[in-house]
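One chain of protein is taken out of this complex; the other chains stay put.
Chain lettering (A, B and C) follows the sequence in which the chains are written, and residue indices restart at 1 in each chain.
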């Protein structure tokens, strides 16, 4: 489907955890086709804020034939504007954009790793992989810095998903970083593995270093970079990717991504 | 009273006529001291709009010990932002600012002339002059271009005020410009007269040409100019005023005004 | 009779005065499904250099107040790939829209090489020469700040090429008028103004500039007053010249009103840049708002408005 720009009304906005909100709106055209990993650009009605550029957000859930949810955390101008939206307010939504996770990793196991506000596309992916039912085992590792930020995912995750929570300070789940949790799962499953992740660059970089390409045949990372156009025009959002040997190419996060082969991305 | 900057909550906002709204907020400190002709600067909460500079608005009414009303019409960015405010929204209010109308015109008659959205300070002045009760006769001429813009003033004007409505297209009240209505009142009252006015520059300039300084001993005009600081700092808002002979000085509308001697302002 | 939005300038017919600016619409293909540039006055393609350029490391862009900074580093497919892979597609999809190819180089010779090659290719209606990209040269000073280089580039390309040549100037000079004059003297058929202003944003938490290269080019509504002032000033100067050339107004255009500011200041055509990122159909909306304004104001021909803001 070609992306569509629409002014839509906010159906609901609700706080979920510290600085973390769900935004719900209706957009049947995209709802019918959205794939895990894809994102949309959200923008304010002209004049209704001082946000200038649209901002990218992964789709979190499609909860009916027409209703879409975004999960976001406040950082700066745009996300604070979003947190102050009220039902009935209009927002611009441009999507669906970007590529998607590989949904056919082959039979075997998959580990899904969501760090902080990288969790939304991971949840949609978990739903989809579980529905496809081809995997032997599906682990989801979700890491936050502290308990107050933790989003309670149980209601939205399929029962077949084995969920592991880590917090850096140990205030909820296992204490430590997601990498430790991933390592212990890796020890249990010696089968061919797919690892999918979305989160801070430092986390995804650390994962790329602990994963063994022999064991992990598919390592997909959903990347972030500042965006303007969201569809490949401005060349603003590039990610350095090693393509064969040492040569680095800049691939557009919005067009060739946001999902890249995590072994090829230059993390440093 | 020195002007105060406050963030206040909108109590009520309601449409009154075509593109014309009343904005009500609570600000006890100024409510206690506001004089007719004074104004305040209204500004958005940072980030809540793309309005940059605050905008000047005359006080329209003080409806209790703490509640103030502004009457405004939409023209551009700021007034459109204001029209979209809802009860509970915060706005910045800086006031009271500026000088006031002369409330002791001496015994005799007074004509108050409000053109279009120049009406707010005229209404407050009518209330005050009528309450002071020193005048023999008080006429208020209110002109609009067409009926759909006319604000129904009867409920807010004291009974002693003789009200004359004109519209340019004759769709309400007398057909024509306020100047014609003023001329016919001038013919009836040969006593010493005070004339107060607020409205478009062209209207106030036309009045200055039909009024006879012999007959009209006080001619006060509330002027408008683009403003930034609202209190005499930026020198942005000057009005050309003839001070003795032909020499023109630029007086700050926000500091020496907004009320100026209408015979001295250089209208052309 | 309806409103006449056509503009004849640079020796070319434009179906309407709204183009999309270089670097903000790629090669016209990515947006085509959402916003076919064939509806517009024209497409100005991303700057082409002789060799393919990977561009600068990220972050390359960041939002500022009513604007953005970019330091893309002239990433582009390079002359050969452009001519072979991009241009044929563009030409086939242009319809009545004009195809303007923006070229640059890192030496006078490269400018001439690229300009000459593009100028000889089929499907190109005009060249726009990017004299003012502030990203590439060390620090601030850019290629187009020097009258001599401007003359050499413009005259050098025109020796080999018959197409109309538009010199795109940057505002980061003491006297844009002098550079405009140099370009016109050297034979430029039109002037595009403005390119971005040099700017920087610093992240206080990281204590470092946000953009990897430090400096970036500032664009968007924030700079519109600067662009309108440049067009007004250069238009004034054109009136004093023997053979004035048309001006293309660029900088912060996001609405019909914004475009009209430029037209009234003296621009015959306008380009929509950064606003394309806010809304994929921004340029079409600008066009529609221009038409609505003309209709409500009783303007019969858009060209009647060009330069009207000057003292008469």
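Everything below uses one rule, namely that a residue touches a chain if its C-beta (ideal position, glycine included) is under 8 Å from a C-beta of that chain, and two chains touch if they have at least 3 such contacts.
Because the structure is predicted, anything quoted here is derived from the model rather than measured.
By the touch rule given at the top, the unshown chain touches B, C in the complete complex.
The hidden chain makes contact, of the residues C:173, C:270 or C:302, with C:173.
Here one chain is not drawn; of C:29, C:65, C:110 or C:185, the residue touching it is C:65.
Of C:197, C:238, C:272 or C:302, it is C:197 that touches the chain left out of the display. Of the residues in chain B, those that touch the hidden partner chain are 2-5, 43, 50-54, 77, 92, 94, 225-240, 248-250, 255. Residues of chain C in contact with the chain left out of this view: 64-67, 69, 139-141, 145, 172-177, 197-202, 204-205, 207-209, 214-216, 218, 220-226, 228-229, 232-233, 236, 252, 257, 260-261, 264-265, 293, 297, 305, 308-309.
Everything that follows uses one rule, which is that only the chains that are shown with their structure count from here on.
Take chain B out of the picture and the remaining chains remain, by touching, one piece.
The greatest centre-to-centre gap from chain B, using C-alpha centroids, is found for A. Highest C-beta contact pair count among chain pairs: A-C. Spacing of chain A relative to chain C, judged by their CA centroids, is 36 angstrom.
Here the CA centre of chain A is 55 Å from the CA centre of chain B. Between the CA-based centres of chain B and chain C the separation comes to 46 Å, rounded to the whole angstrom.
Under the contact definition stated at the top, the residues of chain C that touch 2 or more other chains are 66. Within chain B, the positions touching two or more other chains are listed as 50.
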